[in-house]
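Just dropping this structure here.
Of the protein chains in this complex, all but one are displayed in their positions.
Up next is subunit A:
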């Protein structure tokens, strides 16, 4: 399997994974907060 982060040193890879996980968390938070707005049209 191709690792998209393999060209970066470990500290950069860890930060990229952290940012990716944080982005997913923020998307989850936004989806949670916006569900009322979306449902209300």
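What we mean here is this: contacts are C-beta pairs under 8 Å (C-beta built on N, C-alpha and C of every residue); 3 or more make two chains touch, one makes a residue touch a chain; residues count from 1.
In the analysis below, contacts and distances are computed from a predicted model.
From the set "Phosphoenolpyruvate-protein phosphotransferase", "Fluoride-specific ion channel FluC", "Cytochrome c553" or "Oxidoreductase", the protein name that UniProt assigns to the chain left out of the figure is "Oxidoreductase". Residues of subunit A in contact with the chain left out of this view: 3, 5-11, 13-15, 17-18, 21-22, 24-25, 28-29, 31-37, 39.
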